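Left out: one protein chain. Kept in place: all the others.
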Amino acid sequence: MFALNNEIVSLTSEKLRSKFGEELLSEETIMDMPAYTFKKECIADVLRFLYDDETLKYRFLTDLCGIHYPDNELQFGVIYHLHSMENNQRIRLKVFAALNDINVPTATTVFKGANWMERETFDFYGIVFTGHPNLERILNVADMDYFPMRKEYPLEDGTREDKNDDFFGR
Amino acid sequence: MLLSRKANKKVKLMTSDNKITIVEAPQGESGTGYFATNLDKAIGLARMNSLWPLPFATSCCGIEFMATMSPHYDLARFGMERLSFSPRQADLLMVMGTIAKKMGPILQEVYVQMAEPRWVIAVGACASSGGIFDTYSVLQGIDRVIPVDVYVPGCPPRPEQIINGIIKIQELVHNESGRRRYSPEYKELLAKYGIE
Partner (left out) sequence: MKEKLQNKIDTSDIAGAEVHEFVTLNVGPTHPATHGVFQNVMTMDGEYIVDAKQTIGYIHRAFEKIAERRAYYQILPLTDRLNYCSSPINNMGWHMTVEKLLGIEIPKRVQYMRVIIMELARIADHNVCNSVVGVDTGALTGFTYMFQEREKIYEIFEEICGSRLTTSIGRIGGFERNWGDRAWTKLRAFMKSHPARLKEFEALLTRNRIFLDRTIDVGPISAEQALNYGFTGPNLRAAGVDYDVRVANPYCSYEDFDFIVPVGTHGDTHDRFSVREAEMWESMSIINQAIAKLDAMEDKSTFNADSDEFVLPAKEKVYNNMEALIFHFKQVMGETAVPPGEIYSAVEGANGELGFYVVSDGGRTPYRVHFRRPCFIYYQAYPEMIKGSLLSDAIITMSSMNVIAGELDA
């Protein structure tokens, strides 16, 4: 388990609440990591705020990934994991977007490392990061016309004719 | 000091009654100063023991290939000392590892650039049939894009299995007829893959 630096966590919550007020939609601590959900428009500002703050110093972007909840109204989520090396504290930020408004501001202005991670999220889920220098597919073939990690698409290659679906429970 | 110690050791001289095995000559007529045999057999013998492989290593099977090339399992014993990374100079295309759909056209291009006669060995489950990755992005077997001669299953196959596959390729090379590459069946096989 990651050790929780309670002082820093409460300071983070306080500062985020005071700076972002309404845009901070929820905060909770799931297992060993504090998680904050924001409105998607302000995420670049949140990352910049947490980077610049002299006490909090969340200056390392550990991970950026997407997630798809088809049953929710805001189906697509982008999850950020930040790490403050000096305080040894990790937090998770989440933003959600609806299918017809699937733009999220880019994090590349704050972290250069978000470049490929956002391309991967775009490749898998179709989430468009506004302001990204080069938003193209990165892992799949360039002319693929759908976003494979969305829940409605199958895993298997459709061209196999030798696998009998009955035996595989499909 | 050191010299006198070495002089006391018994040195084994290489004489003709030491057991050295050499490749058997093909069947043929021989007499004083001549040996007549089937041209295909002679050429097959020369080719099988001096194949130049092109290691097309993409993933984990590539590391097992590196282990096969290394001194413990030593592929160089079979004549494959010289790896050729240029397709023009290679005889044997060893496809080791998963080939994704993005990589398929590149694999076909490398195969087309190889000069005849050429053989293909698919090492590993992913190259043979897609392996454990039955997904939207993995080519389910390289025989969807190029004709394959020998398949080596395994994930990854042990170096002994890879060597077994190489020996099978050597048998194919040994017994191949000189006219095979010009025959209509071979041309049909290539046409199936869209290769001229």
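To keep things simple, chains are lettered A and B as they appear, and every chain counts its residues starting from 1.
To be clear about the criterion, a contact is a pair of C-beta atoms (placed from the backbone, for glycine too) under 8 Å apart; a residue touches a chain by one contact, two chains touch by 3 or more.
The structure displayed is predicted, hence computed values, not measured ones.
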Given B:P53, B:G141 or B:P156, the one touching the chain that is not displayed: B:P156
Interface residues of subunit A (partner: the chain not displayed): 1-3, 30-31, 33, 35, 59-63, 65, 67, 79, 81, 85, 88, 90, 92, 111-117, 120, 124, 137-141, 148-149, 155
Where the missing chain touches subunit B, by residue: 56, 58-60, 63-64, 66-67, 70-72, 83, 85, 97-98, 100, 102-103, 106, 110, 132-133, 135-138, 155-156, 158
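Here is the rule we go by: only the chains that are shown with their structure count from here on.
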Subunit A-subunit B separation of Cα centroids, rounded to whole Å: 47
Contact set on subunit B toward subunit A in their complex: 101-102, 130, 134-138, 140
Contact footprint of subunit B on subunit A as seen in their complex: 139-141, 148, 153-160, 163
